[in-house]
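With one protein chain held back, the other chains of the complex are shown just where they sit.
Letters are used for the chains, namely A, B, C and D, taken in the order the chains are written, and counting of residues starts over at 1 for each.
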Amino acid sequence: MKRTGVFVCHCGINIAGTVDVKKAAKELSKHKGVVHSEDYVYMCSDPGQNLILDAIKEKKLDNVVIACCSPTLHETTFRNASKSAGLNEFQCEIANIREQCSWVHKDMDKATEKAIKITKSAVEKVRRNESLEPISIPVTRRALVIGGGIAGIQSALDLANTGYEVILVERSPSIGGHMIQLSETFPTLDCSQCILTPKMVEVSKHSNIKLMTSSEIQEISGYVGNFKAKILKKPTYVDADKCTLCDECTKVCPVVVSNEFDLGLTGRRAIYIPFPQAIPATYTLDISACPGLLPIACGKCADVCEPGAIDFDMKPEIIEEEVGAIIVASGFDLYEKEMMGEYGYGKYPDVLDGLQFERLLSASGPTMGKVLRPSDHKEPKEVVFIQCAGSRDPELHCPYCSKICCMYTAKHAMLYKHHVHDGQAYIFYIDIRSGGKGYEEFVQRAVEEDGVLYLRGKVSKIFEEKGKIKVWGVDTLAGKDIEIDADMVVLATAMRPSEGAEELAKKLKIALDKDGFLSEAHPKLRPVESVTSGMFLAGAAQAPKDIPEAVAQASGAAAKAIAILSQERLFHAPTVAKVNVNLCTGCGMCVDVCPYDSLSLKDGKVEVNEVLCEGCGTCSATCLRAAIQIRNLTPLQVSEMIKVSLGG
Amino acid sequence: MVNLEDLKNEAHKLLKEGTVKYIIGYERGTNGLLPIPAFIKNPEDVERLIWDPTCVFNLTRFLVDEKRRKASEKEPDERPVGVIVKGCDSRALVVLLQEKFINRDDVYILGVSCEEAGVLDEKKLAKTLKGKKAKNIEFTKNDNFVVMTEDGKTEISAKEILAERCLECKANFPVIYDILLGEKVKRKSDKPFGSLEKFESLSKEERWTFWKEQLDKCIRCYACRSVCPMCYCDECVADTINFAVTADTTAEEKAQKIKWAEKSPVTSENFVYHLVRAIHLAGRCIDCGECERVCPLDIPLRLLNKKLEKEAKELFDYEVGFDPDQPSLVSSFKDEDPEDFIR
Amino acid sequence: MAEEFEPKIVAFLCKWCSSAGSDLAGVSRMEYPPNVVPITVMCSGSVSPLYIFSAFKRGADGVLVSGCHPGDCHYIKGNFYARRRIALVKKLLDYIGLEPQRFQMSWVSAAEGKKYTQIIKDFVQELKPLGPQTKLRSNS
Amino acid sequence: MEKILTKKSFPQWVKKLSLYKIYAPVRDNDICNLEAIDNPESIDLDCSNTVLSPKKIIFPQREIYLEFETSDENKLQVKEILPEETPSVIFGVRPCDAKALTLTDKVFSGDFKDPYYWKRRNSTTLIGLACNIPPSPNCFCLSVGGSPHSKEGLDILMTDLGDKYFVESLSEKGSTLINLAKPLFQQPKAADKKAVEKTQAEAEKKIVRQIKDIKKIPSILENMFDSPLWDKESLSCLRCGICTYLCPTCHCFDINDEVSSSSPVKGKRVRTWDNCQFPDFTMHSSGHNPRPDRSSRLRQRILHKFQYFVELYKDYQCTGCGRCISKCPVGIDIIEVLDKVSDYGS
Partner (left out) sequence: MVHNDYIPKLAHILEIKEEVGGARPIKTFRTQFQNKNDFSFRCGQCAMLSVFGKGESMISISSSPLVKDYLQFSILKMGRVTSALHEMQPGDIIGIRGPYGNGFPIKDWKGKNLIFIGGGIGLAPIWSVLNTALGKKEEYGDLTLIYGARTSKDLVFREELEEIKKKIAVHLSIDVEESDWNEFVGFVPQNVTDKKPSPNNAITITCGPPIMIKFVIKALEDLGFKDEQIYTTVENKMKCGIGKCGRCNIGSHYVCKDGPVYSWAELKKLPQEY
């Protein structure tokens, strides 16, 4: 029979003041299997720990129970002590007789009785504990970053600069994300391209970064430290190494389609470069716009390409990569235009969204930095900006605040005034949210220095009349109706998860929140981790955020990833689920409930991926056959604990 | 109305063409009015098949045996087994599919619709006949049953002698089938949980007295469990009988088997057994009523299972046995699940 | 005079919230009756109906299952499964005529030492008038 | 001793037996149970046979053998528990069930006389009730050496004669009971005796079910161990325990320790009914099972009753009560099975 030692701590008077520790030790010495039982004033002190060590050796104890304070305080202490005496750490259990007993009771007899039950319960548990070693997992010391916006770029660079290989996957032909479309950035009004392009170049030049553009994640399998990614690399039909950016091909390309980089404000050819500073710096053939390759319908671009960079035979490729950690920075999109019909979006050409306006403001934009109306290329003199277009509208649109719109609308109004000095900017707003370093001052500057007119209220109607856009609204502060004959309306459209985020989340097996953003593991304490161990979140994919926040989170995610990659092996608590295959019928109910996807069915039986299992035990309570249980907290252990807790 | 000849013809065809390896159906027995399960292999034996209001058994239970038999065979016949199912039975099949216990390909479903009627309650019939013995009982086109006794034919309104569960039926025709015999007559029970009403209106102490009296009768013959298609576990957690011991089961594993309920048929142990069974059938029981029918001591087991069926519906809007792809009751949740009972 | 009946309660506390909450009650020296013996489990989602029936069979006068508040589960969603499972067990026990007060569930976060204290106080108060639980208790 | 007791006086007789614990058939909705009763009015002698036979009183489903307990000084103590010898009377015992007790008597005798069984058996008086109408459509007592008015194993046999009972005392125990209420009983008239004879003769005719060739069956069975019949007949068997638990002659049991406290160890050793139709009945702790399937278990039930028991005790271990047939959830019919056995023999 296993030999158990019990050590009852006085904790000075903290325990001994309410629990008769001598009596407890004596009673426990009578418990079946207990061959040693003693009390001491401070078990956690060196002499206290030595008592335990000596007893383990002298009495040949198989396991020990320390009746003391909460396990959150000294479980590690005592487990280490037991280890040093040659016991497995799981052969040591803590009976919490301080926080859960002596500190909350006054009646000594009853507290003592309860302390004895709590300790017996720990004895029954420890006697049935398996000796387990932490599960050790080798780590593939490379990372995958999904998304080549500012967040993905930052994470990739942080990782690469620390010395780890990174695969950066971007589905569009160039990295840069939405940030590269911006004109200037609040609150400092730096030129967005000026601060981003050096980073993009660094990415392209970095020996630790393998950049894969026009690529998408097809499948992710494996687990922390050992993910396998299948990446679909779509053909661009242009050999980037050969392309000299001579631009001859676009001159002959007969097809013109809307240019997504300028959000449709301009056009581009079927063969094109997304924008001049694109990384990788190469042209791409948009196959959906091209008249066709099978058979080659046109082929003019290839004809004129002197270096012979155009290769119509390019095929999609599946590239498999093994990585130890994954950072998801899949970014955001603007709220669908069709959804904003009430503001005349899509109906009136001079009703723009925020990003379109950014392009108009951009020095490299369709108007070369001049603010002109798309409809007639005239300078707008009255511009109405509408905040919360789609945000904070639980009935019709998105319930959440998109967070950046207050600031960028202020910036838009300000920049508009910088371009059109005699123009008037109106901003309809619900509240101004300008929390952030220098943000409030920035908004004040817009009002005070640039005379932007803030109107608190909602717009009720927008319609076109005599070449003007009539904006009806209410100024709730002044309490009067407002009617503006605007030349242009700019909507601060809501941010939403980028298209395909849901599909991506499914492939990664990470959860989405109710708005479709990726869910962090804990809203306060684990904001950059996903619920899946080894997968981290960065940027607006997790929630609307501005550039500094996205960058901060990206660096945070990189640091978290580095915490994994910096180790040769990972260690995981071994108190995980265990399956009795004789009992398992493969119904899959446990698979349904596992929050970590650690269970799967194979040949009609469930299998545990011990690396993913966190040991919560929900599977064991769900299984009708007790075919799955958590090591060291098995139904047998609990049933014995119940028995002694009730005095049996 | 299901034409028995059609059923025989279909069965004959399936056997003759070798589509199925055998067919589980009903045939006349020798022990009384109720039929016995028929396992028909030869096409000519389809003549034995019957279909009438006495066909109460849920034959999907025998798919559990079939699965075990097949697993033990070296070179199993991979053809499906044909099984005759009523609406309720088909829902059991759906749960078995949902729990991946059987593959859809392993079963060929001959669905029979109960249409306006259902199957009979032998006890109700006995009361109605007041001592006369029924020899034969048939469906009619209207919803009456024709009962043959030693005194000749009488027509009895089906409502009078239908099993309680048929009066509360949710699927009077099969929800899943390969061949359907009879019409898909939509019929909605006005009181799907009618049998609970009387009981639920009792006081707490009355309820306790009732259940104690009932469960104290239990002799743990386990007929309720044995007849239940959902009780397909190799080993029941609720009692100590070990079925699932193999050569690789270690001494520790055997020694550590927990006795949640002792073998003694005393109040505490009988309650553990029946409570565990009830809770394990929550969201799985399709109310075929077999447990109650086979209980030699007439313990009203349906009342237990029906209660949890009702709670599943009312608390979680969960209905059993219509969708093989829905997650199980206890392996799913909704954010808005009630929690008014939680402090 | 007969001694006042002291109910025996088994409390299944999830490690991360409710057990931590009861620790906080201790650290804050909030007094509550000593009738409850806590059993710390990893998650309220791991509390099998068998544990509950077994506790009553072993003579518990009351059983408490306590977990993290919805949305706060350390294991993301274990408490949601617990909520559903426990609801069914509660309905079943009530149905067979066990006093509903005897089986309780609570959400107690790591910060709710006070709430834990109150729950135990209330539980004991509610159980006292009921007397010993003999319905499901084993006599052997 | 032969007496007449009017039906009106019957409850008074029962009342006179206040020193005895009384068991009798009691109606519970659609079934009848044999139960301890306080009020003679609750007795229902018109019941069909009770779900469980008097076996449940003489050989109760749960019997405590001993109690064990470890003292504080770690000393283990074992206390033998024997049933109290409460004088008991069982009314309404059907002849088949009385005969069944004569069969279990044989099992619990031998080199070792089972004290639990015999203490209960010896303190119980069995008052039979002849079956004027077969209590079950599946009665077949005539085939296995019984009859609806057999006296075997009974202390008293009562025959229903309409408004009165013809009461025959068959043992000293029986006479004692009659003597306790002497004034209630009258001497039978010749007509009464005639009526009894007539009733009995008619009763036999009403038993419709019978085994074809029972005499040959034991010897045919000797060569049927490997017959394919068992596979066929057991196809629908659910492996429940109805046939055996309800059988008045089945006597298999299990012994288990029930623990109320594991430290210090405290508990009881109890015997409970067990039965050969449960798959684990014969399973070795290695997992090896000499009777691994339904067919071997059905075969065991039949062979035990109609071959092995005959070899050991020169009688069938079956009294034709028909319970296993009527209550089998899937209609496995022992008469049919035996008839098929006969067919195999011929």
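We take it that a contact is a pair of C-beta atoms (placed from the backbone, for glycine too) under 8 Å apart; a residue touches a chain by one contact, two chains touch by 3 or more.
Here the structure is a predicted model, which means the values were calculated and not measured.
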For the chain that's been dropped from view, list the shown partners it touches. A, B, D
From the listed residues D:D28, D:D192, D:E233 or D:D274, report the one that touches the chain absent from this view. D:D274
Please pick, from B:R28, B:R104 or B:K257, the residue that touches the omitted chain in the full complex. B:K257
Extract the touching residues of subunit D with respect to the undisplayed chain. 65-66, 68, 76, 78, 80, 82, 107-108, 110-116, 118-119, 225, 251-257, 259, 262, 265, 267, 269, 271, 274, 276, 281-286, 288, 290-291, 296, 300, 303-304, 307-309, 311-312
List the subunit B residues touching the unshown chain? 250-252, 254-255, 257
Residue positions on subunit A contacting the omitted chain are 1-2
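Heads up, the rule we're going with is that only the chains that are shown with their structure count from here on.
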Distance between chain centroids, defined by C-alpha means - subunit A, subunit B (Å): 48
Nearest whole angstrom, what separates the Cα centre of subunit A from the Cα centre of subunit C? 35
Distance from subunit D to subunit B - Cα centre to Cα centre, in angstrom: 31
Multi-chain touching residues of subunit C, meaning two or more other chains, are 49-50, 54, 77, 81, 85, 138, 140
Any chance you could list the residues of subunit B touching two or more other chains? 237, 245-246, 249, 260, 262, 264, 266, 330-332
With touch defined as at the start, can you tell me which subunit D residues reach subunit A in the complex? 72, 74, 260-265
Contacts from subunit A onto subunit C in the complex sit at residues 70, 72, 96, 98-101, 103-107, 110-111, 113-114, 117-118, 121, 511, 521, 531, 593, 595, 614-618, 620-622, 626, 630, 633, 635, 638-639, 641-643, 645-648
Residue numbers on subunit D that touch subunit B, as the complex places them: 28-31, 33, 51-52, 61-62, 137-138, 235-236, 238-242, 245-246, 254, 256, 258, 270, 272-274, 278-280, 283, 285-287, 325-333, 335-336
